[in-house]
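For chain A:
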Amino acid sequence: MGTISVEYGSNLYWLGRYAERTYTTLNTFFEYYDKTLDKDKNSYKEFLESLEIDDKYSDNRHFIRGFLYDKDSFCVMSTLRFAHDNALVCRNVIGSEALAYIQLAMDAFSSSRDAKNLRLALMPVIDYLLAFWGSLDDKLANGEERTIIKCGKFIERLDLYFRFSYNHKLIKNEYEMLCHILARVREGLCNTQHLAVLTDALATENYKARLKEVLESLNKIFEEQVS
Partner candidate 1 sequence: MKTVRFQYQTELTFSSPASKHRFLLRVLPQSDSRQQIKNLVWHIDPLPADTLWQTVDGFGNNALAGYISVPHSHFCFGIEGTAEVLNEPYITTSPPPRVLLYPTELTHAHSALVDFYNEINNSAPVKVLDRIQYFSHAVHARMRYERGSTTSSTSAAEAFDAGMGVCQDYAQILLVILRLDKILCRYVAGLASDYGETHAWVEAWTGTRYCATDPTRDKLIDEGYIAISRGRDFTDCSIERGVFKGLCRGTQTVSLNMAIS
Partner candidate 2 sequence: MPITTAYEINKLMARYGVKFGLYKNGEFIEQLFPYDAIPRVISNSEFELLDKGLVQRVNALNCFLKDIYSGAKIVTDKVVPEEFVYISKGYLQECAGIVPPEGVYSHISGIDLVQAKDGKWYILEDNLRIPSGASYPLIARELSRIADPEAYSTNNVVDNRNYSDMLHETMDFVNRGGLNVILTPGRYNAAYFEHSYLAERTGALLVKASELFVDNAVLYMKDYLGVKARVGAVYRRISDEYLDPMTFVADSLIGVPHIMDAYRAGNVAIINAPGNGVADDKGIYYFVPKMVKYYLGEEPILQNAPTYLPYYENDLKFTLENIERLVIKDVSEAGGYGVVFGSELSKEKLDEMKALIIKEPRRFISQEVIDFIDLDIMDENGVAVPRKADLRAFVLTGKTTRVWASGLTRFSRVVGSFIVNSSQGGGFKDTWVLSR
């Protein structure tokens, strides 16, 4: 076990969050992408609402391009860049190989901009992100560093699943994964009070009524200790 400074802890945690945000947002985005093309061209508004983002787009096509490639901090291009910023300062922990997959994802994302078929052009981005997680698992089999990144990953995933109202069973599964990881962090890192709020809320499908409280607790389980 190495010595992880506060700054590293924070970088690792946010690397996990941003890599996951890019991955899950992109996958969910494609669901809405299909919907806006086939059924209801305004269904993207629902997507934005879930993420609490103001709709500044003129139409669905504007949304598709803008949400992917604009410079706003919520755009996929930005979240991927944030993942890269955090990965770059963790090279010596996560390894050049894992960092390279984020770099490759960035490069693939940039070059997808001019593609006719976005879904096809963005497939390598998903591939590289999965390769990134694979590379981490391979290199950091048991490390504390890996635990911190994974905490970031699952907290982010739950955050998005809550927002997009994924089904209860799926959310419970991910939550169990998070608990499994939190069991491995050193004492004092996991805020058990906030964890209890989540456990309580997820006992029934009724958690949606408490969404605000749930999200707040989720984001405080780990973050205050490392950021």
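With respect to how the candidates were assembled, all candidates are chains of the complex that A comes from, given by their letters.
Keep this in mind: a residue touches a chain if its C-beta (ideal position, glycine included) is under 8 Å from a C-beta of that chain, and two chains touch if they have at least 3 such contacts; residues count from 1.
Computed from a prediction, not measured in an experiment: that's the story for all the values here.
Q: Out of the numbered options 1 or 2, which touches chain A in the complex?
A: None of the others touch chain A; the one that does is 2.
Q: What residues of chain A sit close enough to touch candidate 2 in their complex?
A: Contacts found on chain A: 2-10, 85, 88-89, 91-92, 95-96, 99-100, 103-104, 107, 186, 188-189, 225-226.
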